[in-house]
Structures are given as C-alpha cells and as structure tokens.
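All protein chains but one are shown at their positions in the complex.
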Amino acid sequence: MKPPPFAYLAAGSLDEAISALAAGDGEARLLAGGQSLMPMLNFRLLQPGLLISLNRIPGLGGITENGGGLRIGALTRHAELERSPLVARHFPVLGAAMEHVAHLAIRNRGTIGGSLCHADPAAELPMLMCLLDAGITAQGPAGERTLAAAEFFLGALTTALAEDEIVTAIELPALAEGCGWGFEEMARRSGDFALAGAAAIISLTGDRVSEARLAVMGAHPTPLRVAAAEALLRDQTIDEDTVRAAAEAAAAAVEPDNDLHASADYRRHLIGVLTARVLRAALRRAQGETP
Amino acid sequence: MEIEVRPGLIGARVQRLEDPRLLTGHGTYVDDLQLPGTLHLAFRRSDHGHARIIAIDTEEAAAMPGVAAVVTAADIADGVKPYRATSRMPDYHPTTLPVLAADKVRYVGEPVVAVLAENRYLAEDAAEQVAIDYDPLPTVIDPEAAAQPGAPVLHEEIGSNVILSRSFSRGDVEAALAGAPVRVAGRFRMHRKTPAAMENRAYLADYDQGRRALTLYSSTQVPGIVRDSLAEILDIPGNRLRVIAPDVGGGFGGKTPLYGEEVLVCHLARKLGRPVKWCADRLEDLTTTSQAFDEIVEAELACDGDGTILGLRAEVIGDIGAYSIYPYTAALEPVQVISFLPGPYRVPSYHGAVKGVATSKALTGAYRGVGRPISTFAMERLVDMAARELSLDPLEMRRRNMVRAEEFPYKTPVGLVWDRAGFMECLDGAAAAADYDGLRAEQARARADGRWFGIGLASYAELTGLGSRISAAPGMPVNTGTETASIRIDATGAVTAAFGIASHGQGLETTLAQVVAEELGVRVEDVEVVHGDSDAVAHSTGTYASRSTILAGGAATLSARALRQQVVEAAAHLLEAAQADIEVADGAIRVAGTDRAMSFPELAKAVFVEMGRLPRELREQVDLQVTKTYDPYFGTTAPATHLAVVEIDPETYRVAIRRYVVAEDCGRIINPMIADGQVHGGVAQGIGAALYEEVVYDDEGQILTASLVDYLVPTAAEIPEMEVLHLEIETEANIGGFRGLGEGGTIGAPAALANAVTDALAPLGIDIDELPVTPDRLFRLIREANKDEN
Partner (left out) sequence: MSGGHVVRLRVNGVDHEAEVEPRLLLVDFLRVQLGLTGTHVGCEHGVCGACTVILNGDSVRSCLCLAVEADGGAVETVEGLGRVDDLDPLQEAFREHHALQCGFCTPGMLMTGIDLLRKQPLASDGEIRAGLSGNLCRCTGYQHIVRAIRASVEARDGD
C-alpha cells in the first residue's frame, strides 16, 4: 500500500496551480488536505501523473465575515471550522456538525474545499453547504465563477466543477436572526461515514414557520435539499403531525442504495427518523429553547 | 468480595517491565529492524476466488527499476518442501499448502508471484506489472451449499469440500428430546471475523553464509513451532535456524499459524544471500491473515418442567476457508464448537456433530476464544429461550443447571473434565455486582416508558493451560502441552529466565518475572525474562490458548525453586550456617537472626570465579542454572459469567451498552492490573464480534471488507466502561494455582450481548440468532416482527 510514482508541484500561487492543472491534461490531481486522496493513492486506486499541492498558496484559507455571512477559504481545515468563534456565531450547525467528521487527526488536515470536491454522498460538509445555500467559488483559466451548492453536486463523487477549475472559497449567506438548527447522523462507529444524516434550519414568525430548510445525506447519490418537506413546513405551525409528514416526505425523496453497511430500506427509514429529530431540535432552538 | 492482600510479589500490582521501551518508541517490532542490503518483498495475489492459472508473465516486472527477482511457484520448488497440516483425527483430509499458487488459486489474496526489490515502493510498482492469465472456476461461498454433492470442488484430490467430520455423543439424546416437556431450538450463525492485530504480520530473514545459518525475525506468537516447521520444510537443522519474535504488536491467534510468506522470506534470503523482508500491509492482513468464528449451529435443547436440562443436540457447519491451516488443521475451531457446546451445565444426554467445509475464502484458524464464542452464543441463547418457555428468570435457569461445587470433578458429555472452579460463584458474583434484582426493576420502569432495555447473562467454562494429555487441536502432531524454563544466575550475579513462550502484549515479561522473583527471592526488576526466541530453550511452542501463565509460570516455579535450593546450599556453606537458616529475599542472602549476609554477585563470584571457596563435590551440584519442563498433563478450568445491559434506540436501532459486568475465576492472580487488562481487551473483541465486526465475501469470492473502513474494529467510543470481578478460587490443577484468562472475555461477550438485545426486544418477540447484530439486521428483524403483528 505505497503510492505509485507521480510528479509533484507545490504551487506558490493560484495562477501557478491553475496553469499546472491545465497543462496536466487530465493527468494532474489537486492535493489539499489529502485525507481522501492519500488513501486512494496508497491503495493505488489512482495513478496521477502530477500532484499539485495547494497547501502553500497564500490566502487560500481563513474565515472572514462577509456581509452578515461568512467567506471560508477553500483550504480551511475541518478543525478550524469546529473551533471558529465566527462559525459558532453565524452558523452554529456547521461548527457542531464537525465533531462527526472522522477523527481529530483527519479534521486537523482535511479541508472544506477538498471535502466538497470529493463529493462523498455521506460527507457532512456537502450536505451542510446545501442546507446553508452556499456559493462555491471556483477559478479556472476562463476566470472565476460561483456555483450554488445545490447545483454543485451531480452524483456520488461527481461535481459540476470543470476539470481545469479549482475551488477557492465558499460564501455562506447570512441566516435569519433567531433561526433554529438541528443536525443528526447515524454512523456505525464514532467518526465513520454516516449511514444517513439530516440537518435543518427553521425560522419562526410568531408560531409560524417563515423559513424551513431541510437537507439529508447518505441515502442518495448527492446531498439533497428536500423541497417537498420544506413546502410542508412553510407557513405552518409545527406540531408532531407536520414533523411526521415532513419526515415521510424526506424518506420518499431519497434514492438510497444497498451496500455493505446498510440496506436501502434502512437508510430510507433513517432519513425519516433523523429528519423528524432535526426538525424538532431546530424548532426548539427557534423557540429559544435548548433541545 | 474481599480479595486477600498478600505480602508477596505474586498478586502485586507491579508496573510492567516492558512498558518504558514501548512507551518511548524503543520497542523493536519486526518492521523496525533495518538490516543493510535488505530486499523487500511484495506479492501479486490472486484476484479470483477460484481459478486455474494458465500463464504467468513476469518479464516486464523483472525489468522494472530496483527489482532483484520475480519468483513463481516453479522457481521455489527446489528449496521448499510441500507441507500440510496432518492429524490423527479420523475423517479428516489434509490439504497441501502452496507457498505460491502453482496450478490453481482458491481465494482472493492467495500469493501467486513474489517480487523482490530495493524497497517496498519499487516492489509494488513491479508487482503491478506481473501479468497472470486465469481461467475462472466456479466459486464456493456458502458452506452449506459447498458441502452438497455436486458442488464445485476446491481440492480435487479430496473429491469433496467436506474436509472433516466429527461427532460426540453421550446418552440417548433422541429419547431425552422426545419425552421432554420443553424443547427449544434455533439456528445460530456467527459471521466470520478477523483478528486485526494492530501490527500486521511481518517477517525478516537474514542468512549468514559463513555459518550457513538462518535467522527469521517474525511477528509470530509461536517461534518454536515456526522453527520446528521451517527446519523440515527448508531442511535446515535447528542449531542453524533461529526464529526470533521480537516485540509483537498483538496476535489474538492470527499469528499462530506458519504462513507461506514466512517460508518464502527464509528461502529467498538463503538463495540470494541478502536479508529479505516482507511486512503485510493492512490490505494483505485483512485478506490473508487467518480468519475465524464462521459457524452455523443448529441446536435443540430439552428441559424438564422445572428447567432441568435433559438433552442437547447440535449440527454444526464450519466454514474453514480454502485450506486446512498449518499446523493446527481446520478442525481446530469447528471441533471446539461441539466440544464446548454443553457449557458449564449438567447435560445428561448430548449429540453434537460438525462438518468442516472448504470454501473460496481466506483460511480460518485460531482467534481469541476459538470456537467457544460460537458455542457459548448458541447454548446461552438456548438457555434463555428455555427459561422464557418456562417463565423462569434466566438467572434462576442457570442456577438450576450449573455444575455445583460438590459435583467437581465433572465429566462433560464429550469427556472433558471440569476441575473445581467457581462456576456458581461467578454467576452469583456477577448478579450481585450488577445488582441483578435492581436491574430488573429498572427494566420494568424503562419498559413502562416504552424504552427497549435489556439484560443479558452468559456463563461459560473453558479449559486453559492444556497439558500434554490434551492436544490444542484434535490429533495435531505438535506437542503444545509442556513448557520449559531455564533460569540462571550468571557470573555477575544477574538472573536470567528463559522461556519458550512469546509475549505479545500479555505482560509476561512482568508476570513471569514476578513468579521467578518470588520463588527465587530476588526483586522483580532483577529478573531478565527472555522469550520469543527459539534458541531460548530446546523445545517450545509459544503463546496462545490461554496457556502461558499456567505452563511457563509452572516451569518458572519448578526451575526457580530448584535454583533457590542451589543458592541455599552454596550460601549455607559460604556463610557457615545450616541450610534451614538461610533466607533469600529481595536479592539478598541472609542467615536468619544474624547479620551475616551476602549478595547474589558475591555468591556468583564464589561459585564461578573464586575456585576453592566451595568444595569440589558441592560445585558439581551447584552451577546456578536450572532447566525444568512443566507439564500440567490435563487442563485447568476457567469459568465466568458476563452480564450486559443494553438499551436500543427504538428508531435508529443503535445498541448502547449501559453496563458490562464480568465475574471470572482466574485462580491465583499474579498481577491484578494485567488481569484486568486481559479481560477488558477480550470483552472489547467480544463486543466487536457481537455488534460490529464481520468479514464479508460476495458470491464471486471478492472480499468486501478489505479495509478498516469496512471491517469495523470498535473504537474507544463504542466500548463501555467494564466492571471486572476476579474470583480467586483455589485450584490444584496446576502447580501455580493459576487459571488462564487470555481468551475468556471474547468467549462470554457475544452471548451476553445477544441475550441482552433479545431481552430488550422481548416486547416484540424477536430472538437474536445471528451476530453481529447490526442496526440494519435489527431494522429487518423489527420490520418482520411488525409485519407479523399486523
């Protein structure tokens, strides 16, 4: 389990990385935290001609306030998201979810950009980006563009990114004041990829839901915003019946596969269970309580 | 429970002597040995579950940079004799074990071509370039189908995949079952596990051309067995063949067989005259290290109206994998299942039959508990099922059937004998420690709240520290029933105790030093324990089967006592005192009630250097070195009861272990800290077996659990705090009064958890008969139960 030979470039600037990627003609791979790429190299599942390291490019990391939201550099590590006071203040769901991502040493190294580009359907960050309506900014030879998270994930391990583009930053627009959140996942062991997961944001105006967002993961080729469930909640007063109806809508929306760790039916069942839980938690937080 | 605090070293919480080096990164595992000029081995392994090899093209690989040799079966035929695991057992068919596959491959991962290169990176580069042309053959994956006539056969010369058959009977079980008022039956399936020691297997062979002598550094549990086997296979006498197991990173049975890679590094080092190293990577470990716990048990238990067991009948199929493992044979685990199925109970009539069936999978062999985790799972489930039929509490059901103190020695239906051990004491001890009645009350309240709360008991007994009368595996032509200790005081007065065992985590450097120190009268830190080296004593095997404390501890006791007698004789002369007045303690030799004394260095000098201080006839008796071999002849019984409390999330079906209590009788404890650690580790592996771990092959024989992402070894977050109660019931079954405790934790935990999960699901009427009981399996069981309900 030793990696195959490859050439290596520690890019000093984004431009250098972009040109090298273009020159690599499909044989080059980008290396950020490496926490998904390195195991694949060690198993020799990939044989890139060139590895372009992004880790020495100045300014590619860091979390800054941007309007009421945040701009997160692509090279920001999971551990930084977990510890960041800015993330805790603006997007507590993001910080809280990080403890479910693998383990300490992986979070110390793994980056948000890497996780989004790897696009594992059971990974937390892609789902959270969908939940938070993130804009994913990428640069390529043709310039910069920003993709909505909902359009970014095309399938398992597949994104809308062009072969010559590099994700540089994530823009998270501000959430409504006083909104509540919920996050739940079910994994076999602590830190394993989730069998299924869900996250929700709820804003209330009085008793009524002014905004409801629900995203699920692990039971579909991509992370999924469940529009049907959100529609059931919007403008409603949430009670246990609405929660159940939304959970059923979420379970109906996913197209899970059977695999080694869980059957499709069980994953679908979990989506329902976890959806109900995150909705209850988000509602309680929106009501100013601690779930 | 009061445990007597003894003043001696045996029973003391002595800190481990091996720890400082292991804590500072100065341990020496095989891969840490870096000999100049070493060639590194990588394999091209079979990617077919069953296929004929048509052609192998190594030309491109051989031309790759840094490659020294590319080797196939044809290339090694001259220097490696074929070998196979033989047995005196009837109805057993050995299979020849190829070091490299020649004509056929029989499992994914089987080595076919070996590449030697300057480093592992280059060896892997070249191995990728080897081209093997296969003609795929039908695989045999399901052991029951594989046992049927007409199934594709893996070993044509045997003509069937049924490699072994064995049965035991006592009494008329058919009559007992026919007339019984209560009969419960089940089909119990434990899915395959792998030991997953944290150190992968690793071998380094170094050939001294001048001496024509070979040294193998191996991560083996059994350097003695490996030495004796290699001597035959490679035709090298034992005085020019040394097998050293340096620090070894866990074994759990997976490092007890002789592996083809071990043979190959030796052969190639001798042939090429350079050190040859192979360290398995995790992929190789998960696909080729011996696996285990793969049995299907169909069993029926009959009871009287008051719960008294009348009879037990079982048919067992063992999935042994592609070959019969060397030297233990494929009978090791399957036969153990039917040997121990009756458990710690009075079972007046019994019939147990087993078939071992070859399949297109990795070999099975020893794994912590060997067979008994499966037999205990099946029997303890049946006991609970019978209790439920009778509306008896599971605790009471066990009390009514467990062998009582006055019944020892008790001969089991298969002819094993339980010596006096704390069967009932463990059952009562676990119940008391857990506050069993309180737990049942808590359960009633939890159930009233709709919570799924379960309590599971599991009792078992095992036979540890087997002597020469009982083979570790049926009919195996290797003596595992004796151990030798060679203790000497050298000319500087230092004490060295050499053993045939091979400690790889058990702390034997410390516990054996405690035994030697106490018996000889020195301090623990004065004793250097030599182990894991085939040169240490003339005959040895190693460490496995919960044997080392009993056997090596016994040999240490005999040798140290004889050596102390020499010390006393010499000191009596030198100090001009009667032997009876000589005291040896803490490394000092004194004449009782006087200030006359001498140290070990002074004594050694008088014996070895200052000729004339001892009379010639005394010097002939006193050479300050003693070698004794200990044979406990039979085994020593070690019983335990485990109690698990679980709560299941009624929506996600996650199983949380709320409490875990073990009461076990390990006889006289040498080091309570180490005893705790052995139980903790065993239970953690049992929890893995019950809830997480499963080796999965698909229908083509592809292994789907070839990474630690997919083979789920529990982490610190899955293992609960455990409460361990050691009952030190005296035994005369061995000289030290010890009982083996290396495996027990793994034996009891799967059954206790299966019973606890079943108990939690009692409102739904679900019986757990398949392990691991994963959330997905629970989902399906619960869905079926709800369907039935509707």
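Residue numbering begins at 1 within each chain, and the chains themselves are lettered A and B in the order written.
Convention: contacts are C-beta pairs under 8 Å (C-beta built on N, C-alpha and C of every residue); 3 or more make two chains touch, one makes a residue touch a chain.
Predicted model only: the values in this text are computed from it and were never measured.
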Task: Chains in view that touch the one left out, judged over the entire complex - done: A, B
Open item on the list: Looking at the full complex, which residue from B:D281, B:D419 or B:D631 touches the chain that isn't shown here?
Closed with: B:D281
- [ ] Have a look at A:N42, A:N66 or A:Q236 and name the one touching the chain we're not showing.
- [x] A:N42
TODO: From the listed residues A:S19, A:N108 or A:Q236, report the one that touches the chain absent from this view.
DONE: A:N108
- [ ] Out of B:R523, B:H573 or B:H680, point to the residue that touches the absent chain in the complete complex.
- [x] B:H680
TODO: Name every residue on chain A in touch with the hidden partner chain.
DONE: 1-8, 10, 31, 34-35, 38-39, 41-43, 51, 53, 55, 79, 99, 102-106, 108-109, 189-191
- [ ] In the full complex, which bits of chain B touch the chain not displayed? Write them out.
- [x] 15-16, 18-29, 31-32, 34, 119, 121, 195-200, 247-250, 252, 279, 281-282, 504-507, 673-674, 676-677, 679-685, 707-709, 713, 715-717, 719, 721-722, 745
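Following the convention adopted for this analysis, only the chains that are shown with their structure count from here on.
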TODO: Return the distance between the CA-based centres of chain A and chain B, expressed in whole Å.
DONE: 44
- [ ] Under the touch definition given earlier, write down the residues of chain B that touch chain A in their complex.
- [x] 120-121, 124-125, 128, 281-283, 651-652, 654, 692, 696, 704-705, 707, 709-710, 712, 714-718, 774-776, 779-780, 783
- [ ] Write out the stretch or stretches of chain A touching chain B in their complex.
- [x] 1-5, 43-44, 186, 188-193, 195, 260-263, 265-266, 269-270, 273-274
